[in-house]
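Presented below is the structure to which this report refers.
Only a single protein chain was left out; the remaining protein chains are all shown in position.
Then we have chain A:
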Amino acid sequence: MNIPSDLKYTKDHEWVKIEGDVVTVGITDFAQGELGDIVYVEVETLDETLEAEEIFGTVEAVKTVSDLFLPVSGEIIEFNEALEDQPETVNTDPYGDGWMIKVKCSDVSQFDNLMSAEDYKTLIGA
């Protein structure tokens, strides 16, 4: 199980990469494995400002659908449009080209609420 130590994590199996007050968000290797073959990543909240834990999109796999929860409050400033044509990238490269959105965080103190790689590892029993 790949859990990069330089990223932060949520209990909803998302990873967060922090660069100043902008964060990049995707789903973890564990999450993509549980979902199976991903066929759509739907984000209809681009340019919206949402609270932490609100639903910012959905990910549809062949066998299941799952909501995507915003890890921190802020404005969704970018969606990885490459996923519209190649959603399977989330399966093959969840921490790289499979990233989903970028968020301009409204309150960077929320970063303290995110989990470390160690904590996430414990959560999934890896």
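Operating definition for what follows: contacts are C-beta pairs under 8 Å (C-beta built on N, C-alpha and C of every residue); 3 or more make two chains touch, one makes a residue touch a chain; residues count from 1.
One rule holds for everything that comes next: contacts and distances are computed from a predicted model.
The chain that is not shown carries the UniProt protein name "Aminomethyltransferase", picked from "Transcriptional regulator, GntR family", "RNA polymerase sigma factor", "Polysulfide reductase NrfD" or "Aminomethyltransferase".
Where chain A meets the missing chain, the touching residues are 33, 36-37, 39-40, 58, 60, 62-63, 65, 91.
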